[in-house]
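Here it is, the structure, as C-alpha cells.
One protein chain is absent from this view; the other protein chains keep their places.
As written, the chains take the letters A and B, and residue 1 is the first residue of each chain.
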Amino acid sequence: MFQRIRSLVVKELLATLRDKKARIALIVPPILQLFVFAFAGTQEVTNISLAVFNPDAGRASAELVQRLEASGNFSHIRFVRSTGEMQAAIDRQQVVAGVRFQDDFSARLLGGQSAPVQLILDGRKSNAAQIVQGYVQSVVEQFGRERAAEGRVRLADAAIEPRNWFNPNLIYLWFTVPSLVAMITTLTALNVTSMSVAREREMGTFDQLLVSPLRPLEILAGKALPAFGLALAQATIFLVVAVLVFRIPFRGSPPLLYGALIVFIAAMVGVGLFISSLSATQQQALLGTFTFMVPAMLLSGYASPIENMPAWLQPLTYLNPLRYMMVVVKGVYLKALPAAEVLHQVWPMALIAAATVALATWQFRRRSA
Amino acid sequence: MSDSAVLVEMRGLTKRFGPGRPALDRLDARILGGTITGLAGPDGAGKTTLLRMIAGLLDPTEGELRVLGVDPREDAEEIHARAGYMPQRFGLYEDLSVQQNLDLYADLRGVLGEERRETFGRLLGFTDWARFTDRRAGALSGGMKQKLGLACALISKPELLLLDEPGVGVDPISRRDLWRMVEDLVKDGVGVVWSTAYLDEAEQCETVIVLNEGRPVFCGPPGELTGRVRGRAWAVPVEHGRRRALSKALQSEEVLDGVVQGHRLRLVLRGKARDRWDASEAGLEGKAEAAEPRFEDAFIDALGGPPRGPSRIAEAMRQVPPDDHPVIEAQDLTKRFGDFAATDGVSFTVPRGEIFGLLGPNGAGKSTTFKMLCGLLRPTSGRALVTGLDLEHSGSEARSRLGYMAQKFSLYGDLSVRQNLEFFAGIYGLPRARQKPAVDGMLDVFALRDQADEASGGLPLGFKQRLSMAAALMHEPDVLFLDEPTSGVDPLTRREFWKHINGLVEKGVTVLVTTHFMDEAEYCDRIGLVYRGKLIALGPPDELKAKARTDKNESPTMEDAFIHLVQAWDREQGGDRKEGKP
Partner (left out) sequence: MKAPSPAPSRAGAFSPRRLGALIRKESIQIVRDPSSILIALILPVVLLFLFGYAVSLDSTRLRLGVVLEERTVDSESLLAALRDSKYFLVTPGASRREAEADLTAGRTRGLVVVPVNFSRYLLSGGTEGAPLQVIADGSEPNTANFVQNYVRAAVGGWQQARLLERGILVPPARVDLQPRMWFNPSLESKNFLVPGSIAIVMTLIGTLLTALVVAREWERGTMEALMATPVSIQELVLGKLVPYFTLGMGSMLFCTLVATLVFGVPLRGSVVALALVTAVFLVSALGLGLLLSTLAKSQFMAGQVALVIGFLPAFQLSGFIFEISAMPRWIQAITFLFPARWFVQSLQTLFLAGDVPAVLWRDGAILVGFAVLFVFLTSRVTRKKL
C-alpha cells in the first residue's frame, strides 16, 4: 500500500516539477504576489493631502496650520482660497479632507470664546477619513491644551501613555506578511489539488488509475501528499523571506507554527480534494476553487476584523480554516503565542480536515464506480 | 467547369514546425474536381497539416500551393468562401442543438431563404435525423456527430470539401452513410479530400495520396499500388490453433505479412506474383487459395513489411495455469441512466485464453458494457465477475490481475517513457527489487530504449501505443481489457500489436477487446454484437459472417455481417412493434 502511494506521489511531483517552466510558474508568481500584496494590502494611512481654507488673518489659525504641517501625518497641505475650491478638491479626490477656519477664528480665541473649525472628510474613503479625523483631532487637542496652559488654567490631566505591543511602531508589513503566508499557501494547496483530479479526468488517465489496484483512499493520498509538500515548502520560503528580507522578528516557536501549519494545510488540501471530487472539468474546478477562496479570504479576519461582522454572520467564520490560521500565524510569529492558545485554534482545523477528507473520499467512491 | 478541373495543385509543398523532420516533406500532387481523393497514412504522417494548408489555415514553409486558383498565403478568404472543411473534432458546438448548429453555419456561409430550405431538406434527407433537430449536438452518438459535422461543412455546396478523418470512431453503418453523402456531391463535380488512417477506406477512393512520416509514399489510383501485390495474397484455412499457425507462417522467409480472418489466415508473400502456392512452404497444412489483393497489403509492402520474429513479451511472460472457470463473466448486466437502459440484461462468459470482441454501432451500449466489466462503472443490476471476483467488493485484488488499455493515449504525457513505466510498476505493487528489471525488460521488448527519457506526450502515436501496451502488461496480468486499442494506428504497428496479443493468448491470457475496426474483429475467437443495449448476436466471426450470406454476396465480410445483423434486428423489432399495436 505504501509503495503504491509512493509511486503516485513520485509521479505527481515529477509531473508538477518536470520542466523548468513549471518550476518557475510554481515559485515566481507567489513570491511576486508576496512582495506586491505585502505592500499593497495596507490600511495604513500615509501620504495624505489636506486642504486648508483659512480666511482668518490672525496668529492662532496660522499656528494651528503650522502644527498640522509639522505633525508629519500630512504629506501635502494645499491652501485653497474659497469653500468652493475646497469642495472641488475633495470631489476630485485630490485631498482626503479639508480644514476650514472662520475669519474670526483668532479673534474669538483671544476674546475667550470657543472657536469652531470645520473638518470636512471624504466619506467615500471612510477608513482613511476616520484616521485623518483622529490625526487632526489630536493636533487640535494638543493645541487647545497648550493654549490653556499658557492661559495658566491648570488642568488635572490623565496623561495617556500609548504603547503598541508586538509591533511598537505599527509597521503595516508586520501584519500583512505573516497573513500572506497563510493566504498564498492556501491558494497553492487548493489550486494543486482541486485541478489535479479534473485534469486526469479530462486526459483520460483517471480511468487508468481506477482500473489499477489502487484504492480510492490511496488515490486521494497520492493527490494530497504532493500538494501538501509543495504548500509546506512554499510557506517555509515565505517565512524565510519574512525574516531575512522584510526583517520581521520571529518571536514564537517554529515547531509550534509548523505543527499548526501542517494541520491547516491538511484542512485546505481536504477542501481542494472535495472540490476536485465534485468537478468533472478543469473549468468547474477553477470556478469551484474561486467560489470557496473569495469568501474564505473575506471571512478570515484579514480584510477586516471578525468582530466587526454582524453577529449572525460570525458563526459562519467558524467553518473557515483560514480564520484560525490567521490567529495562529500572527500569534506565533509576532506574539509568541503560548502552546495552549495555539491548540485552541488548531483543533477546529483538525476537525475541518477530517470532515473534508471524509467527504471527499465518500464523494469520490460514489462517483468512481 | 469540367469534371476533371484541377482544384488543388501542390509542388514541393513542405511544412516545418521548428527543427527536425518536416511535418510534410516535398509533396507533389493534384486534387481534381468530381473525384474523391483519399489521404491515407498513419497518425502523425502529416495529413492534418496538409489539409490545414489547403484550407488556408496554415502557411506552407516552402513549395507551391494553389487552391481553387488562388494562393492561400495571399487570399485565404477566397478559399474560406468556396471550400468546406471539417476538422477532426467536428467543429460542432456541443451545447447547441442540431438545428442551431446548422443555422449558425448557414448564416456564416450566407445560405439564405429558398436555398437554405432546399439545402436543409437535402442534408436532412441523407439520414433519419429529422427527429433529432432539437437535440443538443453533445448528446449525439459519435456517428451522428460526424454526420452533423459533415452536414455543416456541406451547407454552401463547396467546390472543394476537406474532411479530416471523418471515419474515426464511427461504426460501419454510419461510415457507409457518410460515404453516400460524399458520393452524391462528387457527382456534381465537387472535389473531396477524405483523410483516413484506415486503408480500406482509402481503397474506395479514386485517387490516393499516401503519406508516411511527412513523406509522400504513393500518389495515384489505389489499384495501381494494389496491382503490385497481385498474385501474392493467399488465404489458407486453419482448423485449430490459428494464432500459432500465423506466428509460424510469419517466421517463414517467404511470408511478408499475415492476418487472421476467421478460420483462415490471409498471407502476403514476398517476391514475385505466383499462380499457385503450396502453404506447406510456410509450415501450414491447409490448401492455399488465391485472395484478392487489398490496398493495405500493398501499403505494407511499400513500407517493407512488419518487423519479424516472435513476440518477445509473450516469450518472457509466465504461462497462466489452465483453469476451467470462466475468466470474465457478465451476469444479466444492466445499466440505466434515468429511464434509458444503456446496457440491458447482457450475459456472456469468456473462458481462459480466449479473445472476446465487443462490437456495436456508436452509442449502442458497447462502452457502457465494457466499463462495467472492468469496474469503471457500477451496474444498476446484474454482476460483472473477473476471475470469479466481483470488482465491486474485492476491488483491489481483482484489479491487480487485470491490464487495461484505453482508447486514446492515456498515460502521463509530461512524464518520460521510463517514468511512466516505473509509475505503473509501482501502483501495481511490483516489489521494489523487481521493478527495475521489469522496466528494463519492457524497454527492450517494445524497443523503447532510445526514447526512454523523452516525454511520452511528444512521441509518435506508434510509440505511444507500444508504451501503453507495455504499461498494461508490466504486471503480467491474467486478463487484458482493450478499448479500441488501435484506433488511428498505422497497419504496421497494428500488426505488431496483434502479434503480441496473439502470443499472450497462447500463454493463457484472456482478452476482452472493443473495436470499430472490422479487420481486428477477425482476430477474435468470439464476438458479441451489442445494439440498443442488448447482446443481439454472439459467436465466432465465421458464424456471424455466415448469417449474412446471401445469393448476391457469397462471401460477406465482417462489415457486411455487422450491418446485416443490426438491420435484421431493427426489422424484427419493428415487426414486434407493429404486432403490438391494436
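General remarks:
In the analysis below, a residue touches a chain if its C-beta (ideal position, glycine included) is under 8 Å from a C-beta of that chain, and two chains touch if they have at least 3 such contacts.
Worth saying up front: this structure is predicted, and the values here are computed from it rather than measured.
Interface note for the absent chain: among A:14, A:80, A:211 or A:299, the touching residue is A:299. Only one residue from A:51, A:220, A:239 or A:334 touches the chain missing from this view: A:334. Considering the whole complex, the residue from B:87, B:222 or B:541 that touches the absent chain is B:87. In the complete complex, the residue from A:10, A:62, A:77 or A:119 that touches the missing chain is A:119. Where subunit A meets the missing chain, the touching residues are 29, 33, 36-37, 39-49, 64, 88, 90-93, 96, 108-131, 133-134, 136-138, 140-141, 143-144, 147-149, 151, 153-172, 174-175, 195, 199, 282-284, 286-287, 290-291, 294-295, 298-299, 303-305, 307-310, 313, 327, 330-331, 334-338, 341, 344. In the full complex, subunit B touches the omitted chain through residues 1, 33, 52, 55-59, 75-78, 80-96, 100, 103-105, 107-112, 115, 152, 156-159, 162, 188-190.
Note that in this section only the chains that are shown with their structure count from here on.
For the pair subunit A and subunit B, the distance between C-alpha centroids works out to 56 Å. Of all residues in subunit B, those touching subunit A in their complex are 374-378, 392, 395-397, 399-400, 402, 404, 406-408, 410-415, 419, 422-429, 432, 455, 481. On the subunit A side of its complex with subunit B, the touching residues are 3-4, 6-8, 10-11, 14-15, 18-19, 203-205, 207-215, 369.
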